[in-house]
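What follows is a short report on a single structure.
One protein chain is absent from this view; the other protein chains keep their places.
Residue numbering begins at 1 within each chain, and the chains themselves are lettered A and B in the order written.
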Amino acid sequence: MYTLELIAGLLLLCAIAYHLGRRRAFSVAQGNIRHLHSLPAYYGLYVAMWCGLPALFVLFLWTVFESNVITQLVLADLPQKLRSLEADRLELVISDIQNFVSGNTVSGEVDASIKAAGLHYQRLQFTSHAALAVVILSLVIGVGFFSLSRINAKQRARNAVERALTGGLIACASIAFLTTIGILMSVLFESMRFFKVVPVTDFLFGLKWSPQMSIRADQVGSSGAFGAAPLFVGTILISLIAMLVAVPIGLKSAIFLSEYASPRFRAITKPLLEILAGIPTVVYGFFAALTVAPFIRNQGSLLGLEVASESALAAGLVMGVMIIPFVSSLSDDVIRAVPQALRDGAFGLGATKAETIKRVVIPAALPGIVGGVLLAISRAIGETMIVVMAAGLSANLSFNPLDAVTTVTVQIVTLLTGDQEFDSPKTLAAFALGLVLFIFTLALNVIALYVVRKYREQYE
Amino acid sequence: MMSLDSLLPETGSIDNKTDHKTVAPSFKTVGEFKLKDPRISCQNIVVRYGEKLAINGLSLDIGRNEVLAMIGPSGCGKSTFLRCINRMNDTIEGCRVTGKIMMDGQDINSPEIDTVPLRAQVGMVFQKPNPFPKSIRENVAFGPKIHGFVETKAELEEIVENSLKRAGLWKEVKDRLDQPGTSLSGGQQQRLCIARTIAVNPEVILMDEPCSALDPIATAIIEELIYELKKDYTICIVTHSMQQASRVSQRTAYFHLGELIEVGDTKQIFMNPKNRLTEDYITGRFG
Partner (left out) sequence: MSAGLPRKKDTIEIVRRGLKKRHAAARRFKFTGVAAVGMSLFFLSLLFVSIFSKGYSAFRQTYVHLDVSIDPEILGVGAHPDMNALANGDYGGLRKAALRTMFPEVKKRREKRALYQLVSSGADYQLRDAVMADPALIGTTLSLWVPADDDVDMLIKGHIRRELPEDDRRLKDYQIAWIDRLVAAGRIENRFNTILFTAGDSRDPEQAGILGALVGSLFTMLVTLSLSFPIGIAAAIYLEEFAPRNRWSDFIEVNINNLAAVPSIVFGLLGLVIFLTYFDLPRSAPLVGGLVLTLMTLPTIIIASRAALASVPPSIREAALGIGASPMQTLLFHVLPLALPGVLTGTIIGMARALGETAPLLMIGMVAFIVDIPTGIFDPSTVLPVQIYLWADSPERGFVERTSAAIMVLLIFLIVMNALAVILRKSFERRW
């Protein structure tokens, strides 16, 4: 990859610049570095920084815009016949050209005009690369020598380097913020496009979900239905089953481990529970689909019950098992944060251990536990692999745990994997679902984190 | 229910060195550590935290309807001793208590003793006010409820009101019984904890520096309260403040490095201590 080679070259130049800067600092100091404001290495870094950063910036901009500019130039030179195509057909042509350039097999025969355009593209790309190399090299040399010439004993090289470093730190810290913005933007814009086709209310409250839209208008079943209510119900059903498993077991485990267990038992059991938390969800999905679901189905048929082979119960149970350690470790933390003085107070009145825990410790820890449970719910709702593998695709509006239901995450995966055109309502629907998922889990997280934080402050 | 008089062991002849295997105390306690008809009689108590010896062969009787103050420098074992009397040390990991603590003819330090009724009989008020994060009413009602004292709501209300009255808190909180106990001021919280203890109707109340976290005015109110409660309860109070000990107690015990140095009439201890260590402490040479 060309960019990588350039970056490698740039790093080499920076290393040279560092060396030169340091040497220069020594010579300015005439052998006695006490005359310098900063250590010589800082002068080296100062020069290297000036060489590297502007060049990297140019490189970044160039790479971002290169492909677009070249495509526009190539398009402008295309035969009239191709240029006048509709937007989506034109995109196909462009991707054909790009495929030709990168040497991939092109769908269908390579048309002469596409071949010509491809060669044109390659020429432009070559020119662009060469120009980039020249620009960067001259930038590095120019700025490098300028900064080298400015080195003197009074110069505060260390402060300059540290300022730049701080700037870098700030940039890194804001990535978290940018990620949130990025998530919001990516789901929001696509969702807006979706809501132009399907009204928001139809999407949120519609009872029928069947996103199969035909490509041609005359096909059967051409009108896809995008009522997401069955997905929400399915998600809630499975999450509910999961919480019914995870909350009692997780909470009881936490109580036992924090209040009853000997330190040794605790030291062994806690890591074991953490293993349960560290198992990838795809493994749980496999377990649910191949072990738990058939088991439930067989047990059900022994009892004369009709159980779907991809029942909500199986997915929910396994998801619950996955969340147990999550609930237990969060509850364990908050239970241990309850001051011993409260327990002593209850014991001092003659309460048994169980009474103390039930009537004093748990009520005192309740806000923290609620926060933890909210986080767990958010986890259950956003969990993907278990439901993709063990819950079905059939969008049944059902509260029966033995039925097959589908969830928001399952549909996102289904709609976006496989060959899709990017703009069809079907793919856009996935982003609308993503938006709902993001907003909902965000709200849960914000509330949960707030509650937990308040709780911690109470006993600090 | 045991009859108190018949089953009491002879309290006259306690020898520190015979009963249990202990490190021999370096002091012979000065003063009357044995009483004629004690409520609780502690004999040769040894407490260890892991390897650390906290109390070393201590014997002390607690009389009926008296206020016994325990004073001494930090880490002298007075709080640890107090916590032996209602077995609160059970809750501390690695803490071992040996020796006999006789009450109503039973050794309450023996492992067969159920701590639940014991603690109902011997209540405790802690150093820092620790009201439960519940309403004021629920705080007081906690004990009667778990022990099953009441059948109707009215009975419970009556106990709550009486306990709060006895703790001198009723007037201040009667209009806001449903507010959280933690919303009260420090002194009020401590009186709430006392009310909570009274509500279980104990015979002995142990107080572990109950005023150390309070301001002087709140302290004065609590001291007054202790004076009032003396009529119905036996009270053991650990305190850092010698003035407090002299104000509220009839008898005072001076602890030093896990041993009972001197015990006696409060006036006598403060006016005329017999042991050098006691004297040094009381005159403020260390502490």
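In the analysis below, contacts are C-beta pairs under 8 Å (C-beta built on N, C-alpha and C of every residue); 3 or more make two chains touch, one makes a residue touch a chain.
Note that the structure is predicted; figures quoted are calculated from it, not measured.
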From the list A:Y121, A:F287 or A:F347, pick the residue that touches the absent chain.
A:F287
Residue touching the undisplayed chain, where the options are A:G21, A:G144, A:G224 or A:G350
A:G350
Touching the absent chain in the whole complex: find that residue among A:S67, A:Q340 or A:Q458.
A:S67
Residue in contact with the excluded chain [from A:T166, A:T201 or A:Q340]:
A:T166
Touching the missing chain, which residues of chain A?
1, 64, 67, 158-159, 162, 165-166, 168-170, 172-177, 179-180, 182-183, 185-187, 189-190, 248-253, 255-257, 259-261, 269, 271-276, 278-287, 289-291, 321, 324-325, 328, 350, 352-355, 357-358, 375, 378-379, 381-385, 388-389, 409, 412-413, 416-417, 422, 430-431, 434, 437-438, 441-442, 445-446, 448-449
Interface residues of chain B toward the undisplayed chain are 1, 114, 116-117, 120-121, 146-149, 155, 158-159, 161-163, 166, 199-201, 203, 232
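Methods note: only the chains that are shown with their structure count from here on.
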When the C-alpha atoms of chain A and chain B are each averaged to a single point, how far apart are the two points in Å?
59
Quick one: in the complex, what on chain B touches chain A?
86, 88, 91, 93, 115-120, 123-126, 128, 130-134, 142-143, 146-147, 193, 196-197, 200
Within the complex, chain B is touched by chain A residues 263, 339-352, 355, 359-360, 363-364
